[in-house]
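This structure is in structure tokens; I'll ask about it shortly.
Heads up, one of the protein chains got dropped from this complex, but the rest are sitting where they should.
Up next is subunit A:
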Amino acid sequence: MSVRDSRWAAVVRTPVGLCAAVLLLVVVVVAVLAPLLWGERASVVDTGAVQQGPSAAHLLGTDTLGRDIFYRVLVATRLSVLLAVTATVIGVLLGLLLGTAPAVLPRRAGRLVTSAVHTAVAFPGLLLALFFAVIFGVGTTGAVLAIGLATAPSFARLTQTLSASVAGKDFVAAARVAGVGRIRMLVRHILPNIAEPLAVNATIGAGTALLAFAGLSFLGLGVQAPDYDWGRLLGEGLNRISLTPAPALAPCLAVVVTGLAFNLFGEAAAAALGVRPLSPRRTEARGLSTQRPGTVVEPDGAESVLAVRNLRVSFPGRDAPVTPVRGVSLTVRPGEAVGVVGESGSGKSLTALAAARLVEPPGEVTADRLEFAGTELLRASDRELGPLLGGRLAMVFQDPMTSFNPVLSVGRQLAEVAEQHRGMSRGAALAAAVDRLREVRVPAPERRAGQYPHEFSGGMRQRAMIGMGLMGGPRLIVADEPTTALDVTVQRRVLRLLADVRAAEGTALLLISHDVTVVAGTCDRILVMYAGRIVEELPAAELFAAARHPYTRALLAAVPDLDTDRARPLPVIPGRPPEPDRLPEGCAFAPRCPRAEDRCRGEDPDLVTDSAGHRLACWNPAPTPVAATSGGAS
């Protein structure tokens, strides 16, 4: 019990909750005291002061019988609030009854109740209230019943949803197994667990009922003379709004403020009792002073499709900017396939997005050089970038399901590339799209082009995605984990397709994957990334023989091959990659590295190129397996 109390107390601790609670308290106090204190004054008829405007004697003026409107508005608080609360209570009780009935009744009767509730919920509350007002007759009782009954369907719906979610929980299942009866289950297990959300919604419902009641009374269907609530006062005031506004505006204000108090309190309670917004503060990010840009050594004389030097991507962080990509340099030559491997969070996808200029604000991309097909991307205008990146650079993303627009046909999505960047007509572009679909081995391409992405299978969707990339006649395909979301058998087909496309069109490929075998089997050259930096680069053919970075070796060791002793568990890399906002000092891999020395923990190694063009960033590289077996030392 005390736990629940403190949870409700938390509602008052939020500024909105406190505000609403104070308002609500004021309303309740006025509702209780006003009729006692001013009940007499509010009903004193003064035929000498009929329909007066605001004055010192009558703050808001007087009505047609000379009664003081200010006091009438205050006194009306009790009836208005009382009626609203009564109607809500009726609605909640009836809703509970209807909502839990399907769980207790025989199945067919339960279904009937459910569908009746379902139909009733579609009708707006006011229309339902009018309907019931006809049946119950014009007057206070009729209106209370009408509004109560009109709100019942939505509470019934809520009860059904809530109990369905509770009924799925373990303890209910356990109780059911234990043979607890249906009614007992409802009373002992389900109701206590839905009480809190129901109470929150009832509070909001009371606000709505207040407004509805004011509406009915205003229409003359609710409270009848000589009784009066805010709605009636409003109706009376409206008749002479062109003479004096106060008699109409004052009850208006009272209704709005009270309604808002109920609503806000309910909302605040929902927020405080539901999701806890306060998350434990993350420990402070380390400063950026320990990070140094990767040094570029490679003098690339050769022609390249993509040339990146010292690429950095940063995002505003809690205290200081976070930099998930820290000085990446890479080159992709025409027709070459380059692979980037690393665990998730190593910055490889972000590197690809940055290279395609797809990082959005607040992300910030800087580079000494970011050149694609001879154009410096960071300085190019959008007009130049359009045809270049939209046509000559093809992106293939990880999940083809979510990467296609669900509401446009696949053919249309392919065709718009050619329409946009090759100036083709709609018809010609669609024909080209069909051709491309055929090229990527989508069966029955004419028919498939008219279909929507959800009608394609996963592998076919990814092939269509590759086909979409081919629409602009690309020089480079950037494929970001293109096979990760696919079945293993489908993976191979997609990879083969990429290889065939390269062979046929001479397109270069930048393949990003966490899977060393995928990259090794497809690419010419391999870049290994860790914590936003490239730590090793070497030809794919030499990967298993010549990799020297302990991280690369660890990645390779985790891959089983025919010689792997299957009786022993595969080696895994202990620990996890560091978060970009708390990189360790020195080499980022040092905390997980079996070969780490003091120097590794103090100083980040530069990426240096050896005579064979092999790049490596490590103070204490592993001996190559070949060297090790021949007995050589490092």
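A few remarks follow.
Everything below uses one rule, namely that contacts are C-beta pairs under 8 Å (C-beta built on N, C-alpha and C of every residue); 3 or more make two chains touch, one makes a residue touch a chain; residues count from 1.
Assume contacts and distances are computed from a predicted model.
Within the choices "1,2-phenylacetyl-CoA epoxidase subunit A", "ABC transporter permease", "Acyl carrier protein" or "Sarcosine oxidase subunit delta", the name that UniProt assigns to the complex's undisplayed chain is "ABC transporter permease". Considering A:45, A:93 or A:135, the position touching the chain not shown turns out to be A:135 (whole complex).
In the complete complex, the residue from A:54, A:110 or A:245 that touches the missing chain is A:245. The chain that is not drawn here is touched, among residues A:12, A:199, A:260 or A:428, by A:260. The missing chain, though absent from the display, is touched by one residue of A:45, A:93, A:127 or A:541; that residue is A:127. Residue positions on subunit A in contact with the hidden chain: 116, 119, 122-127, 130-131, 133-138, 211, 214-215, 218-221, 234, 238, 241-242, 245, 248-249, 252, 255-256, 259-260, 263, 356, 358, 360-362, 385-391, 395, 397, 399, 401-408, 416-417, 420-421, 443-444, 447, 450-452, 454-460, 465, 468, 486-487, 489-490, in rising order.
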